[in-house]
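Structure below; questions to follow.
The complex appears here minus one protein chain, its other protein chains still in place.
Chains: A, B and C, in written order; residue numbering restarts at 1 for each.
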Amino acid sequence: MSGNRAVAEAAKLAKVNVVSAYPITPQTSIVEYLSEFVANGELAAEFVQAESEFGAMSACIGASSVGARVFTATCSQGLALMHELNYVAAGLRLPIVMAVTNRQLSQPLGMWCDHSDAMGERDSGWIQIYVESCQEAFDTVIQAFKISEDREVLLPTMVCLDGFILSHTSEPVDVPDSQIIQDFLPPYKPDSEYHTLLDVQKPLAAGGGCPPAFTMEFDYKKYEAQENAKEVIRKVDTEFGDTFGRRYGLVEAYRCEDADVILAGMGTMIGTAKEVADKLRQEKGWPVGVLKLRSYRPFPKEDVARATAGSKALAVVSRAVSYGVGAPVYSDVAAAISNSGQKPVLLNFIAGMGGRDVTQKNIAQVFEQGLKAAQTGEVQSEIEWVGLNKNLVGASP
Amino acid sequence: MREIRFHGRGGQGAVVASEILADAAMRDGKYSQSFPTFGPERRGAPLMAFTRIDAKPVRVRSQIYEPDYVIVLDASLSQSQDVTNGLKPDGAVIMNTPLTPEKVKEAGKLPKGKIYCIDASSIAMKTIGSSIANTVVLGAFSAATREVELQSLFEAVKNRFSAAVAERNIQAMKEAYDAVKG
Amino acid sequence: MSKPYWTKENFPITPIIRNPAGSLAFKCGLWRTTTPIIDSQKCTKCGLCEVYCPDEAVHKSEKGVFEINYDYCKGCGICANECPPKAIRMVAEVEESCTSES
Partner (left out) sequence: MTVAGEESVLVAGHRACPGCGGILALKYALNALGRNMIVHVATSCMEVSIMGGGVFPRGEYALTVPSLHTAFETSGAVVSGMDAGLKALGKREGVNLVAIAGDGGTADIGLQTLSGAAERGHDFIYICYDNEAYMNTGNQRSGTTTLFAATTTSPVGAKKRGEQHLPLRLKKDMPAIMAAHGIPYVATGSVAYPGDLVRKVKKAAAIHGPRYIHIHAPCPTGWGFPESKTIEVARLAVQTGSWVLYEIEDGELNVTLKLPQRRPLKEYLSMQKRFRHLNETELSQIQQLVDRKWTELGLQ
């Protein structure tokens, strides 16, 4: 089944109470499947097609605030339109789960994959998990509800899957029995003594104003919850593995133990990178490995430092640009190891923007440059745009 | 790993064919992945779809540049497109056309690879009652390449369509299979 | 100085106030610069002062007379303006204590 189908099946099996969304390519089939499930009685939920993504997130907040388990999906312009409300959802500590079929942000207008959209929300307080396969998309949606609804977390989660590359790719997905999923993920029980729940029996005011004397404390609580989320993600993942036999972790270190060069990245490029790493090890004997950053928020600093401890070069590939400075994933990885005592050479790559394919050749090029850097202890350029048509833009920036 | 590229027009079922092939490969006990050209779908416009089949899980997520096989659902596409672009030297083309491979080669549009021709549209029209030949061509693909079991294709088609529609498609696929096998 | 309302024990994870009608503790009457005084002789008990009071500060007592709760009266003067028999007069806070006539 396709990534979008996997996401919709997972939301159905999570027995969500309310789905509110607005169609946008390449997310559309997720909400089409879910409205179909509601229409034919497979899913006992209310489906609200809002008048915009802004309205969709507002409706999700409304539904979650009265105690419903809520799911939505969007990407790109739609996610940007939700921006204001994403902070509200996180601030109200509502465990909404949203699938993001990562897509570029206009301009230029395009509907293809990169991570610019979700990067714009990385500091909103939402948990962000980037997945690599349709199976992982399914499993992560199920996990996301359990993570978000955990009392130590109570933050919304974005499950990020690469637009088209995963959303529209069909591959085998194991869909577990509904009863086993229900045992793993019981119905959402909001705690009115602890967090936002509007109940006529227990009147309270939520989301009102807050003066400077208290605001920073709420920001701290959110930060603390993100920190807690690391352990909760790990715990939920372990329990998931025990139940369903699949485990993903905060990061996945693939052949990193003895690797001099490690490529770090997120999303579907990781699968291709693993394949290329295997080939390079086999054919050329290069000591290369791949670090998949699965949880991007919270950013697993300790895991990143641990996985890269023995490396000589760390090549970070971002599918997004941080204009005026470089690339977001690079900045985060660099910050994560800054105080760890380890000093691999750091390489900064931008790839796959606006649907540019991340090919096996591109990945091999990244490893090759990493290997050079590992040998010389130097980087050739501060930042490298992989797959850029230099004929059109002149020399490498 | 085997990589297969489908050429068709919007509405001819190339994407569905790529998914059915992937499903059938799984039923053969293999791993597979299928995906369309990423973009807006417009009826009549040329498009591609892809299938990867492997004995181990498919991890590669990049596009397919050097396919092992090319399946052409609409022969008229070869007039405007280089349908064999990147085809491996020992690869093969399965084409929906009433012409013979010799005639197709004479036309000079298919410079490389082994060519299998199947008049899938006629078979589809006769057996299914429509000119959508996507499943029919898969029957020919099975016979030509042995990359997928015909029985698995039947199962995948049954899983995809209603019983009556599946039955007609299976008939057509069988016919195409026999035609290629000769 | 009263003790802090929020403590480590009751401070929530998101700005929630679990205190319906908690505003009754807020004596907004301190904002007042002019004070309404009801002349019970002139009052016809029509109740319009209570109806039109934006601050929920006018109520009928058990004895059936209208009284102003100066804890909440902000002194807008709507009651005096709307009173049909003109039984309410507004006096400046500095001139007269609000309790002197009540």
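Details
In the analysis below, a residue touches a chain if its C-beta (ideal position, glycine included) is under 8 Å from a C-beta of that chain, and two chains touch if they have at least 3 such contacts.
Everything quoted here is computed from the prediction, not taken from an experiment.
Taking every chain of the complex into account, the omitted one touches A, C.
When you scan A:A73, A:A99, A:M158 or A:A206 for touch with the missing chain, the hit is A:A206. Only one of A:V66, A:V175, A:A305 or A:A334 touches the absent chain when the whole complex is considered: A:V66. One chain of the complex is left out; on chain A, the residues touching it are 17-18, 20, 44-46, 48-52, 54-56, 58-68, 70, 84-85, 88, 92, 196, 198-200, 202-211, 213-214. Interface with the hidden chain, as seen from chain C, comprises residues 5-6, 15, 17-28, 31-32, 51-52, 54-57, 59, 61, 67, 69, 71-72, 74-78, 80-82, 90.
Everything that follows uses one rule, which is that only the chains that are shown with their structure count from here on.
Each chain gets a centre from the mean of its Cα atoms; the one farthest from the centre of chain A is C. The busiest chain interface, judged by C-beta pairs in contact, is A-B. Measuring from the averaged C-alpha position of chain A to that of chain B gives a distance of 35 Å. Note on chain placement: the centre of chain B and the centre of chain C lie 82 Å apart, centres being C-alpha means.
Shared interface positions of chain C, defined as residues touching 2 or more other chains, are absent. Taken in their complex, chain A has these residues touching chain C: 91-93, 154, 194-196, 202-210, 214, 217-218, 221, 225.
For chain C in complex with chain A, the residues that touch the partner chain are 6, 11-20.
Of all residues in chain B, only 18-19, 22-23, 26, 31-36, 38-40, 58-63, 65 touch chain A in the complex they form.
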